[in-house]
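Submitted below is the structure of interest, expressed as structure tokens.
Apart from one protein chain that is not included, each protein chain of the complex appears where it belongs.
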Amino acid sequence: MKEEQVLLQVEDLQVSFDTYAGEVKAVRGVSFEVHEGETLAIVGESGSGKSVTAQAVMRLTPDDQIQYKNGHIRFEDTEVLKVSQKEMEKIRGAKIGMILQDPLTSLNPTMLVGKQIAEGLIKHQHLDKAEAIKRSVEMLKMVGIPNAEQRACQYPHEFSGGMRQRVSIAIALACNPKLLIADEPTTALDVTIQAQILELMKDLQKRLGTSIILITHDLGIVADMAENIVIMYAGRLVEKGSCKDVFYRPGHPYTWGLLESVPKIDQASKEELDSIPGTPPDLHSDIKGCPFKSRCKYAMKICYEQAPEAFELGEKHTASCWLYHENAPEVKNPITNRECKSDE
Amino acid sequence: MSENMVEVKNLKKYFNVGKGKELKAVDGVSLFIRKGETLGLVGESGCGKSTLGKTIMKFYEPTEGQILFQDRDITKLSRRGYLNFTKEAQMIFQDPYASLDSRMTAGSIISEGMDIHKICSSKSERQERVYELLNLVGLNKEHANRFAHEFSGGQRQRIGIARALALNPEFIVCDEPISALDVSIQAQVINLLLKLQGELNLTYLFIAHDLSVVKHISDRVAVMYLGAIMEVSDSHNFYMNPLHPYTEALLSAIPIPNPDVTRAKKRILLEGDVPSPVNPKPGCKFASRCKLAKPSCFEKAPELKEVEPGHFVACHMVSGE
């Protein structure tokens, strides 16, 4: 395996919001990095902090609504959390592109599609108008929109859901960014359209070498797309590793639960699924110990008292779970049927 | 008496969308649901699966066709007939937030049906029944006085299930009951639905777009596209031996949570988008995206034919016409 350049590094990120009901600690100490050309999937349920983490990378939320309590984000040479919003404007769109879940709300309904793509080109690459429009037609062709010349002169509502998502990909990639953040890019789409979009993203990544942060809750998409995976739960990172590590040698009981709770093809119909009981914790309060403890089959006393550190399970594979402590009782990993052991 | 809980014959539901245009949400559907089984109904958004479920539930008046429920014709119902029907057939909704009135307590939501039908003679009897139902769906007594907005999505969905069960129905339409829930919660609800079916001998029409879930929970699966049924088969055949080109494409498109399997899988990528259901063209609904389509497919719509026992397909190519 070649040593890739680190493009983005997130370290001990902690993010909070103020709401009517009090402070929400959405992200509670998350670290990961994205290498050049790789696809990193951030997996988690709603409220796990996965979207907040991604938005922090772009500093998308207005500064007065969000508090970055701790940690730093380093993108190339930029300390993302330290620079001004003006500096960020030079990075957003130019070096980091983003696609959102709902292409209908992320596109401007009163602006021609071609113009929306050209906008970023004019701003960041200082192209003149004619050139920018020409480029945007090329972009539309690249994302597989037929009759690109005519389609560039249409409004978003004249496109179908899948086509709209193609347009947002064209906008996000117009300035050839180093990093593409895709926040649930296919959740609003149907499976057959989802397959088209995922195929397109893979193809474009191959051609352009863009790194992708893919945020999703769908383990199937992750298995298909990701090289490395970060699993988040209640604002914390519970497991981090390569795609094969996470799917074939998962270490955290939450990951076990996720993998076991999806029906498998070879599983007998109507058989009971291994579900995770209960609901995720309330993010308004402080969580003492491990956030997953009350839903975990393997909870120990220490889980209620101290948050687990990240234990090394293999090369670049960590799980934040006390089961890997040397004093912990022996437990069989339900996925591999082998004993849980730390690498240390 | 036949063994069918529900039988739908050539059901049509058109919506008038102005200027003489008609949205043909359900366009000539015939199917049956046997007593005690789960029929999975899959299809992409806008294919009319939800409208079909709601029409069977009598939330919409059918434009044409006939609905038989336990051999009774329920296509037209009087108020009294409808009241009786509500005791036998209930629905579970997709969005656990929109489907519960957040200003009511869990107890009053669950007991609403009992109040309407005046089933319980006393307050204490009603309360007992509420506790029993809460218990049945994995909640407890203390939850009865909590307001709906205090519950999480998964808990709200279980309250919705308890509400549907309050009248002891035999048939339940589950309209995408898990698609708004998180992955870890989905399995809870699936298990609950399976458990209840076993204990209460329920018949389900399970509407969803998640094929692996549908395969898991259903005895038989019906695939719908643009208002028409493309294929009906038992769930094993649906997965292992799909015959309709649309079913094949649908199955090949779902990503499987196993990197080696999903990356090795050959995808059938469908070109383009689902056409609009407003004033659809004649012929097979799927013809415009079908790789096998012949000129005849654009002229005449194929009928749903039994090609092997229990396996129905609506395709000229498969039935060899």
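We call the chains A and B, going by the order they appear; numbering starts again at 1 in every chain.
Quick note on the criterion: a residue touches a chain if its C-beta (ideal position, glycine included) is under 8 Å from a C-beta of that chain, and two chains touch if they have at least 3 such contacts.
Here, contacts and distances are computed from a predicted model.
Novice: For the chain omitted from this view, which of "ABC transporter permease", "Peroxiredoxin family protein", "Peptidoglycan-associated lipoprotein" or "Dihydroorotate dehydrogenase" is its UniProt protein name?
Specialist: Spelling it out: the chain absent from the display is recorded in UniProt as "ABC transporter permease".
Novice: What are the shown chains that the left-out chain touches?
Specialist: Displayed chains contacted by the hidden chain, ordered by label: A, B.
Novice: Looking at the whole complex, which of B:D71, B:E128 or B:E150 touches the chain that is not displayed?
Specialist: B:E150
Novice: In the whole complex, not just what's shown, which of B:V17, B:L83, B:L200 or B:L269 touches the removed chain?
Specialist: Per the contact definition at the top, the residue touching the missing chain is B:L83.
Novice: Consider the whole complex, including the chain that is not shown, and state which of B:A98, B:L200 or B:L269 touches that chain.
Specialist: With B:A98, B:L200 or B:L269 as choices, the missing chain is touched by B:A98.
Novice: Using the touch definition up top, pick the residue from A:S16, A:T186, A:T216 or A:T279 that touches the left-out chain.
Specialist: With A:S16, A:T186, A:T216 or A:T279 as choices, the missing chain is touched by A:T279.
Novice: In the whole complex, not just what's shown, which of B:L68, B:C120, B:L167 or B:V318 touches the removed chain?
Specialist: B:L167
Novice: Using the touch definition from the top, which of B:E22, B:E112, B:D234 or B:E303 touches the missing chain?
Specialist: B:E112
Novice: Could you please point out the chain B residues that touch the chain left off the display?
Specialist: 57, 59, 82-83, 86-87, 90-91, 93-95, 98-103, 112-113, 116-117, 138-140, 142-143, 145-147, 149-151, 155, 160, 163, 166-167
Novice: What chain A residues would touch the chain not displayed?
Specialist: Interface residues of chain A facing the absent chain: 19-21, 277-279, 282, 285, 294-295, 298-305, 322, 325-329.
As a working rule, only the chains that are shown with their structure count from here on.
Novice: State the interface residues of chain A toward chain B in the complex, per the touch definition above.
Specialist: Chain A residues touching chain B: 45-46, 160-163, 190-196, 198-199, 217-224, 243-244, 247-248, 254, 257-265, 267, 269-277, 279-280, 295.
Novice: Under the stated contact criterion, what part of chain B meets chain A in this complex?
Specialist: 44-45, 152, 154-155, 182-188, 190-191, 194-195, 209, 211-213, 215-219, 235-236, 239, 249-250, 252-259, 261-263, 267, 269-270, 273-274
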